[in-house]
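In this view, the complex is presented without one of its protein chains, the others remaining in place.
Letters A and B mark the chains as written, and numbering starts fresh at 1 in each.
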Amino acid sequence: MYRNKNVGITTLLCISFMVMLTFSSQGNAAPLPDQSQGDEKMIRISWPRDMGDLNPHLYSPNQMFAQAMVYEPLVRYGIDGSIHPHLAKRWDISEDGRKFTFYLREDVEFSDGSPFNAEAVKMNFDAVLNNKARHSWMEIVRQIDGTEIIDEYVFTIVFQEPYYPALQELSLIRPFRFLSPAGFPDDGDTSEMIKKPLGTGPWVLSEQMSNEYAVFERNNRYWGEKPLVDKVWVHIIPDGETRAMAFEKGEVDMIFGSGLISRTAFIRLRETGNYETAISEPLATRFMVINTNRFPTNDLNVRLAIQHALNKEEIIGHVFQGLELRADTLFAENFPYCNLGLKPYEYDPAKTEELLYESGWLMDESSGMRQKNGEILNTDLCFDINNEIHKTLAEIIQSELRKLGMQVNLIGEERQSYLDREKYGSFHLIFNNTWGAPYDPHTFVSSMRVPAHADYQAQQGLAMKADLDRTIEEVLLSTDEEIRQELYRDILSTLHEQAVYLPISYETNIAIHHKNVSGVKFATKYEIPLSRVIID
Amino acid sequence: MRGYLLQRLISLPLVLFGVSIITFALIQLVPVDPAEVFLRQAQVLPTEEAVELTRIELGLNRPVHQQFLVWLGGALRLDFGKSFISRKPAFDEILYYFPATLQLTAAALAWILVISFPLGIFGALYRESMFDRISRVIAYAGASVPNFWLGFLCIYLFSYRLDMLPTMGRGSAAHLVLPSLTLAIGTASVYIRLLRASMLDHMEKDFTLYARARGVKEKWIIARHVVKNALLPVITAVGMSIGNLLAGSVIVENVFSWPGVGRYIIEAIFNRDYPVIQCYVLLMALIFLGINLLVDITYATLDPRIRLGDKK
Partner (left out) sequence: MTLFQSYYSELKQRKPALVSMVIILILVLSALFAPLLAPHDPEYIELSKALSRPQAGYPLGADHLGRCVFSRLLFGARISLGAAALVMICNISISIAIGTVAGYKGGWIDEIFMRLGDIFLAFPNLVLTLVIVGMMGPGLQNVLIAMVIAQWAWYARIIRGMVLGLRESNFILAAKVSGISSVKIILHHILPNIFSQVFILATINVGWAILHISGFSFLGLGVQPPAPEWGVMLKDSRSYFWSDPLLMLFPGLAISFAVVSFNLLGDALKEIAGVKGNL
């Protein structure tokens, strides 16, 4: 009987241990936020990834919208491309265009109470410039010659050459935004970590559980218009379908962004009529790069043939269901210097056949594929396997091109390998996006000269690549508006005529929220403007 | 059995050493240069120089055996290097997400017992009855349905249609119900079958027949002899399955957005966060080994045949 007792006791012990475990870990899990306890107003949104530690001077895993909630720039980018004062109330540019003097607002404090002044600005610039390698993709970091404190609220930046997009790049969400001196690590080096995410922005990060949630509270010291709700609760939900369901069940008040829920989910929710929905203006361009440096897409005819082979209207209508509109040029015409009236490539299968025939690609009836010298017209289309839109587009494009005798191999890989292909140019076709305001067009064009970018690799086969790079260099340093416009025309029309890019659609943000939420507006691709949002 | 246990304890250091070699060797399977991945995750352009510097920083320029010794030395101090993504120690990162996974596993174990014991025991007692048939169907179905599919069906039915439970995330006990149940079903099904078979086996055993012959009440026979003896192998098997449950949580955590190690490791895999992956696999192996050893010891102390030095 001894052993039987033992078995019983062990079983009981096991069970009670498990029950204890099950409920004990409850302690560290937060209770789910219910709407507005007492007078406190809270809006609950959802995001697929953790916020990171909100270092204003670094990139991923920090999420841009969250960085933008906590930190602010010297100057702000307007929707029309104009630059507005923000933490700097005004600025002067010297005659030679090399020296920028910023006059800072005097009524700004960091959320911990430390003053915002030229000293704090200098400290942040030093931290960023100390980590040049990491920011080298931005021309401005290379161009800055020195920074100086002139007065408590006056700060200057001197550039090596007159660099026209400086103000645009200073308005970016990262890295030129300002961390409170109290948030710096003791050695002042922010390239690894920061002590605490303290900024001047309208929101303060008050609580964070990695991969579960983050809570932002209103910054009561904020110098501008204070947010209308007290709290923002960001629920981390990696999966789009789950997010849509959580929204429908009222566990989330608003979904805002791009690709957060599937298009079908958005349309289904919209059709119920129970929610408010909105779609933003075009924010950036989705496109496919066609490699000019590899056979067979090194032939202009083949590239043109691909341009004419796709019925973009039908594909986009199907994939985006009206949430994104067809794009015909690399940058939308409402972007600065981009209103060029370039002639779109129309869907014209007959033209495709003609172009391919001209280049000697003849249809082989037995295989249904075009061949030249016994070789099949074969291309690799590379994409990020975890990007649902990439995947769908890739499958459609493969099937469409096959109908015209072009074989497409789909190479869907995880992000790292996909980036490797961009870097080494080991693709014929690859998806990419422009970066939207305020990066487009200058920062994007500038990056075409950097070997690690798909654009650089894809343009390598162009006879005029060296000229193109020189023109890009010139455009960034040009001081004359008219010349700048002409140079942009030169660059963008060359790329268009050479059919290096196959623009697909203009990316948009979507917003969907319950009817008790109001005041939702769109900004750039990267921000969620929550300050003016109200919840009843 | 004593001898067997002793042998296992003696070979343990060897196994641990082998485990660490395999864990370390995993990085050799990587088709790209880890130094380059590191740079890219830090958003630095991987120029030749930068890659070379990083290789030195990460110690990748040394001969493999030296790399291994350095790595092993670190691992003994629970230092697996820093995550490429968060730049925090990989061990701390795993530890941070571990309680959530442990909670899920514990709840799943509870489900397994709650489901498999009654179904298995009564299925055997009322053999070929309706109950037995239904429980066997459940057992087969449960073991055959892909759990990501089942999870989604559960969400659809219980949280979306019936609005009984939350759809995702962690928080109250209600959040735990669906993920743990989904995780439990597969293993529970196996134990329903195992327990039923074990029960039937013991019901035919000599001591049962003997007790029956002595005129001991049937209820007593079942309770005292059959059930308790039949439970023994099942309990040990359940113990062994803890390791597999911990691992199996990967899919369930991804379906239910459960913030545990499983979800984190998938993210790490997609980000090629090698230090985290290595730390994870080594820790899992250690836990698995530890539990199995514990189960063996428990088994040895519980079962008198073994305790008395019966041959294995």
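Simple rule for what comes next: a residue touches a chain if its C-beta (ideal position, glycine included) is under 8 Å from a C-beta of that chain, and two chains touch if they have at least 3 such contacts.
Only a predicted model underlies this, so the values are computations on that prediction, with no experimental measurement involved.
Across the entire complex, the residue among A:G240, A:G425 or A:P441 in touch with the chain not shown is A:G240.
From the options A:I157, A:I385 or A:V445, the residue with contact to the unseen chain in the full assembly is A:I385.
Contact between chain B and the unshown chain involves residues 11, 14-16, 18-19, 21-22, 26-27, 29-31, 140-141, 143-149, 152-153, 156, 243-244, 246-248, 250-251, 254, 265-266, 268-270, 274, 277, 280-281, 284-285, 288-289.
The omitted chain makes contact with chain A at the following residues, 240-241, 262, 264-265, 268, 314-315, 318, 385-386, 388, 391-392, 394-396, 398-400, 410, 412-414, 417.
The rule we apply is simple: only the chains that are shown with their structure count from here on.
Our note on geometry: chain A versus chain B, Cα centroid distance of 38 Å, whole angstroms.
Residue ranges on chain B touching chain A, taken from their complex, read 31-32, 37, 40-46, 50, 85-87, 96-97, 99-100, 102-103, 106-107, 109-110, 113, 155, 159-160, 163, 166-173, 175-176, 224, 228, 231-232, 235, 254-257, 259, 263-264, 267, 269-272, 298, 301-304. By the touch criterion given at the top, residues 2-4, 6-8, 10-11, 14-15, 18-19, 21-23, 25-26, 28-32, 52-53, 58-61, 133-134, 136-137, 192-193, 209-212, 235-239, 242, 245-246, 248-249, 251, 386, 414-417, 419-420, 423, 450, 452 of chain A touch chain B in their complex.
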